[in-house]
Structure formats: C-alpha cells, structure tokens
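Every protein chain except one is present and positioned as in the full complex.
All chains are identified by letter, namely A, B and C, in their written order; residue positions are counted from 1 within each chain.
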Amino acid sequence: MIDFKIKIGKMLWKNPVTVASGTFGLEFGELFDISQLGAIVTKTVTLHPKQGNAPPRIAETEAGLLNSIGLQNPGIENFIKTDLHEYRIIDTNLIVSISADSISQFGEVIQELERQSGIDGYEINVSCPNVESEGIIFGTDNKTVFKLVSMIKKTTERTVIVKLTPNLTSIENIARVAENAGADAISLINTVYGMAIDIETRKPKIKNVIAGYSGIGIKPIALQNVFRVAKVVKIPIIGMGGIRNTNDALEFIIAGATAVAVGTQNFVNPLSTLDIIQGLKKYLDEKKVQYKDLINSVNF
Amino acid sequence: MIDFKIKIGKMLWKNPVTVASGTFGLEFGELFDISQLGAIVTKTVTLHPKQGNAPPRIAETEAGLLNSIGLQNPGIENFIKTDLHEYRIIDTNLIVSISADSISQFGEVIQELERQSGIDGYEINVSCPNVESEGIIFGTDNKTVFKLVSMIKKTTERTVIVKLTPNLTSIENIARVAENAGADAISLINTVYGMAIDIETRKPKIKNVIAGYSGIGIKPIALQNVFRVAKVVKIPIIGMGGIRNTNDALEFIIAGATAVAVGTQNFVNPLSTLDIIQGLKKYLDEKKVQYKDLINSVNF
Amino acid sequence: MFYKVLPIVEKEVINNKYFIITFTNFEMAEQSCPGQFFKLKGLEQEFPILPRPFSVFKKEDSKLSFLIKVVGTATKNLSQLKIEERVALLGPLGNGFQIHNGKKVLIVSGGIGYAPLNFLRDGLNKADNEITFFHGGKNANDVFSKNIRIYTEDGSIGEKGLVTDGVEEFLSQNQIDVVYTCGPENMLRKVKEICEGFKTKLYMSMETVMACGIGSCCGCAIKVEENGKPVYKKVCKDGPVFDGYKIV
Partner (left out) sequence: MFYKVLPIVEKEVINNKYFIITFTNFEMAEQSCPGQFFKLKGLEQEFPILPRPFSVFKKEDSKLSFLIKVVGTATKNLSQLKIEERVALLGPLGNGFQIHNGKKVLIVSGGIGYAPLNFLRDGLNKADNEITFFHGGKNANDVFSKNIRIYTEDGSIGEKGLVTDGVEEFLSQNQIDVVYTCGPENMLRKVKEICEGFKTKLYMSMETVMACGIGSCCGCAIKVEENGKPVYKKVCKDGPVFDGYKIV
C-alpha cells in the first residue's frame, strides 16, 4: 500500500492532490466523491459580495487560458450561509481562500471565519491590489506581506497558506518573508499577467484587458518558481500552474512541491485530480520510491 | 502602395519587421535575401569570448521552448573580424545586441563598436547579472538601468534600444527609467524564466536548470508587457515574444508596438519574417488602414 | 450530469460547414432536456484546451446527437473525427427551455441556433403545443430541414430575407403565447424587439465563452435583469435559456 499522507501546517492530507482556488466548486461533487481529494480549496471569498468583472471574462489563447473573473463571490456572510455548510461536511480538509482590499479587511474576513467550524486552513490570496498603499499588489510588497501574515497568524490557530503571485522580481524574497511571518505553507503560482487581442475588432479578448494567464502555457514558469522557492524555505509548497496529469504533477513534486493543485485542467477533465492521485500511486509503486523522497529531488 | 516605413531612433526601417537577438544569423542569408528585413539584430556579443553553457541547452515544452545558451559568442574582437564584415554590407539597418558583466564593461564593448562603420544601433541586453551588484540582473534594477543607459547615450550617437526582461514586478517603471535615461526605443520581451524536468531521470531538461522560456506560450505575457509599456513611454517599442505569423504581429502592433521581432518562429519557418511583411501589407491594404494608425490602437 | 469518454457511433456530414455526430449513452440521454448542452472534446486533441459547448440536437432512446458548425479549431478538430474515435463528454448541462402545455408557440432559429430548437420541437410536440418554426440562414447551406418556414439572405432557398422579417409579419397576424429563439446576437436582439410589441413570452438561448460549464468558475457571466437590477448570471448554469426580456 502506497502511503502518501502529507502534513501541511496542522493539516494531515490523505494524498497530496488538491484543487486551485477559483477553478472548482461544489458542483464537482455531482461528478465524483470530492472527499477523495487531499484538500479542497474554495473560490476566493471577500468581506463584501463582489459582482465580478464585465464579460468577456474568459478567452482561450494558443496554449492556455486568460481569465478575469474579478473575484465574483457572494461575500463572507453568504458564503458561510450557503457553500460553507455543504463543504464542512465533506470528509477532507477544507481550505478557504480569502482576499481583501486592506490588511484590516483581511482581519475581518478571518474573524468571521474563525467563528465557523469545519475549516482547516486559510489560503491567503495576495494577488490583488491593496487600497491602503496606492493599489500596489499585496503579494509584491515584502513589508505588507510580512504585516499581513503576522496579523493573520495572531488571529488564528488554523493552518495559514500564503498564495504567491509570480508577477514579481523575486519570488524567493517574498516566500522568505511569508515564512518568517509564520506562514505554514506557500502555494504558487497564481496566474501570470497576460493579454490577447482580437485583430478583427481590435478589442481585447478580455473586457478587463489585462487578465490572468493559466494552463499548460505557464507550466515552465510555475515549475521554476516552485523550484526556486523550495531552495529557500522549509515550509511545504503547494505547487500549481498548468498541471494536467500525473507527469505534470511529478515535475512539480520533484521540483520541490509537497502537494499539487489542479486548476485549468478541471475545466478540461473534471476528474483529472482523481487520475493524478491514481497515477502518483502507480508511479511510486513502479519506481519503488517513497513519496517524501520524491519531493525536491532534482537530480543535477 | 502600402508604406510602412517607420523610425526607430535615428534609423529608418523600410518595414516594421526584424528578428529577435540570438535566434538569427548570417546563415539565414542562404535561405532568403535578409536585406528585406526592416532591421537585423545580431546575437548578443560580449567583450570576451564566451563558450556558453553546458548542454543540453534547448528543450521543447508543451507550448514553447526553453533555452540556456549562455550567450555563447566569439567576443567583440572576433565578432568585428568575422560577422560584422558580412552584416555591414547588407542593405538594411544593423543592430548589434550587446551585454556585459558591469556598466564599465558595457562601455568597453560600445567603444570597440564605435570604431566600426555599418552599425546603425545597439540593443542593450540587460537580462544578465551585474557582477558589481551581487549578480542582480541589470534589467530589474532601476538605478542601474538609468546609469547604464545614460552612460551609453553619452558614448554613442547611434540609436540605443534597451531590451527589457519581463521577470520583474513593474515593467512600466523600468521602461520609464530607460526612456528618461535617453533610450531611443525599447524592445521587449526577453525570455521568461522557465524550467522543465524529465520525470524518468529527474534531471532538469536544461543543464543550467532555470532557462529562458520563449515561443507561443509566452505570447499573452509579452503582449500585456507591450501594452503596459506603450501606455507609459513615448519612444517606440519593438515587440516580441511568441510571434509566429501576421496575426500575432498584428496583436503586438495594436497593443502598442511600432515594430515586431520574430524569435523562436525562425526555427520553425525560417521565412516567417517575410511572410509577416507580406501579411501586414495585405492587412493594411484590405482594411484600408495606415500603419501608424494601427499602432497602439486597442479598441476598448 | 456525467463525464464520460464515448466513441462516435454515427456521423453525418451535411455540407462543408455542418456535421452531426451521435453518441450512445443511456444515462446521459435520459437526463437531457431541450436547451441543455454538453461540453465536447476529442480525446486525443490537446489544443485548443477547453472542451466546447454544444446543444443537444436530437435524442432518440439512448442516442444523443449534436449538430455542429465548423467555425474555428475546436469545431474543425471535431469535424475530423471518424466513427469509433473517442470524445470526452460532460453533460447534460444548464437549464433547458421551459415547456408549457397546449400553447401556440413560435420557434425562431438562426443558423446553428437551429440545434437546440430542433430538440425543443420534439419536447413541445409531446406537450401538445401548436408549433410554427421559422428558420433563417445565409444560404441553402444553413438550412437543415425543409419542413419549416425558411428565410435565406441570398434567397437560395425559402424566402429571400431575414427570418425576423417573417416573424414580425407572423406575430401581427397570429396570436402566439410563447416564442423560443436561438441564433446570432443581432437576430436575438431583433426578435426581442418584435416580441416586446406583442407581449409574448420569450425564451432565449444565449452563448458565451465557457470554461467549467457547470457553474464553478463564473467565467460565462451575462448581464441579466433581476428584480429590476442588472446582475451577472452564469450562462452555463442559470442558462443557457433565459427570459429574453431580462437580457441586458
């Protein structure tokens, strides 16, 4: 029997496979038993409801997907009343992805969630603008990340995962800062800035113009980010960015990820997480490797 | 007759199509008359010869190319004796791409080249480490770029193009800095950091581990960089990153590029630059647009 | 809703723009109602990445058919598949058309909009509706049935003109309870305008680019009026069929 239980912060995962925030929902439960996942990461929720960006919000490029959903979500109060009730009874780890406009608003969201049972961890989505500092993206500013993560760690005993954006000069620096501030794990990468134009109409293919690029086209970028971060932090990494199948997942694990998340591929094959869980088992079995020996095992 | 002569600094280009540094060489002259290009950009040359990185240097990913050539080149002296002699007699603009370890070494390279005729411009490749500042990549540090470009502008009357790396937090800032320091044009993007692993051997597919990612997979990234830079600078932009055909080139032009460069696609179809020149003519003709009205014409 | 990989069991090439592919699956067919759709992707076809949405065109016992128009790469790839080749299907998805009983209904179809409306007709027939079916296309190639009132822009078959020309005339001469429509945006807008005048019920099947197709990603947003306010609805889950008057 292959054992690939892993620990992410205080959480024990039965396997290292989860889903990327925003690409998954309770609807997948109609297709398979989602308690089979190592963890479930919710769509990002915010304090107030968000109606999201004007459409078109999705466009396919030659080798990936552009999206600009604009964090459409019902707000924390409605989230608690609706989705959370269903999520919490699913027998696996529940990670709520959260975002906010300011550090204090992050605090408010966490406080709301702290009153709720059934949540195992938070994923802090820092890929959005901080209104308190001229709209600079939280995740690109070391000081802000330090303050934010420190604050959150004081507010909760639950596992705190910081989800990094790749759109910056040094992913190592920000990862170190997150670790120093007490983050239990790091997940990366969020989408890469991207754009596409319809040459007939000269309109941007995404109404919001600059969008988030995901899918197979970003895999090499995601991998190098995971690899670089794994060299500088001790906390576990949840790797993502273009993972479609077992082989892609293995690349991330070898590069340094303790767990992997599937995003865009959920839209292609909604069962791909299950395929990957099976595929990883098979690989470990055939290669007679222990899962922990596979993590961060690039052979130079 | 379609007229798409453009000005890049002091250069007049007969059309807006050139090649990306490192993906082209005199060898292409055996396949077509390369004086038909708006300009030719040489491989990056350095002061001293460089033997380049250990192989494998090239790996194909699902949607692009990874390379880590390590700036293999014969050094400025040999370049002048060999390639430059052949390039200078080609009846189009010649842009020599240069790089160095330090600002002063950049100066030495330029001084060597200033003694040579037949060069129309320099492309300053700032995607490499600066030994004078702990190996930080030149192109990610505003102050260094300012000093470097100012120095070069004092050294030469020729057109100075700064080629930006996309691996940073704010491409706008560095572009503005380059413009303020006197750059005549900006070219972007250089390759994106990327990586791939062979899951059988667990070896990185590129010996040097982290490599430069190019080709269609980076097109959305390149486009948004061009678009963002076009909003903040007045000097012309030479756009590149994944351009394969006329439609791709048009996206860059609409996003804000005055000229476009073909890189990886030269390896797929060595005549693609010619196809694009023809294709652009046809588009302008059919749409009855002036080329200058197409540049930076996103229709929101 | 199911995700299954199924072989193509029948394929009919209508002309160089349209084809029909058929799959057999009891559960999927059983659950499919008119107006619902599936996401389809050839199993070996890596790019484009996203499976594409296609309405159920016909259901016969366990057989599900899709009428597909070749417009870009994904549809071209599907058109090249042969019988026995495998396709990944996700569905049935979305909310179909509401079917009333014993009404006088008009179906207005434009181009490939015919696909869901063909299946709808079967449903309406079973509920004893009195159906008039108008279909418009650019030319004879865009016509899939001769049994209905046809308009083509070039007049190569049926009446020359836009299908909406006929709709206006027809509604002014007939008392119609419900209008069902699917087709290009311009046509939908025009149909809505016309129907407003006659105060019919109006069901419209909408299209947007889709990612998940099941309501999880919020990618397929469309602006719809709700309690007098514009809100974003998901075409894949709240639609694709909407009250035509509520589309903003």
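Definition applied: contacts are C-beta pairs under 8 Å (C-beta built on N, C-alpha and C of every residue); 3 or more make two chains touch, one makes a residue touch a chain.
Predicted model only: the values in this text are computed from it and were never measured.
Asks: Using the touch definition given at the top, which of the shown chains does the missing chain touch?
Replies: Result: the unshown chain touches B, C.
Asks: Please pick, from B:Trp13, B:Phe28 or B:Phe79, the residue that touches the omitted chain in the full complex.
Replies: Considering the complete complex, B:Phe28 is the one touching the chain left out.
Asks: Check the options B:Gly52, B:Gly75, B:Gly107 or B:Gly182 and report the residue that touches the missing chain.
Replies: B:Gly52
Asks: Kindly state which of the options B:Ser97, B:Asn125, B:Thr144 or B:Asn266 is in contact with the chain not pictured.
Replies: That would be B:Asn266, which touches the missing chain.
Asks: On subunit C, where is the contact patch with the chain that was removed from view?
Replies: Looking at subunit C, the ones touching the missing chain are residues 46-47.
Asks: For the chain that got dropped from the picture, name the residues of subunit B it touches.
Replies: Interface with the chain not displayed, on the subunit B side: 22-28, 30-31, 43, 51-52, 54-60, 62-65, 67, 69, 72, 215-216, 264, 266-271.
Definition applied: only the chains that are shown with their structure count from here on.
Asks: Name the chain with the Cα centroid closest to the overall protein Cα centroid.
Replies: A
Asks: Starting from the mean Cα coordinates of subunit A and subunit C, work out the distance between those two points in Å.
Replies: 36
Asks: Let me have the rounded angstrom distance from the C-alpha centre of subunit A over to the C-alpha centre of subunit B, please.
Replies: That pair's centroid distance is 34 Å.
Asks: Could you put a whole-Å number on the gap between the CA centroids of subunit B and subunit C?
Replies: Centre separation, subunit B to subunit C: 47 Å.
Asks: Quick check on subunit C: which residues sit in contact with 2+ other chains?
Replies: If we look for residues of subunit C contacting two or more partner chains, we find none.
Asks: Spell out, as numbers or ranges, the residues of subunit A touching 2 or more other chains.
Replies: Touching at least two other chains: 62-64, 216.
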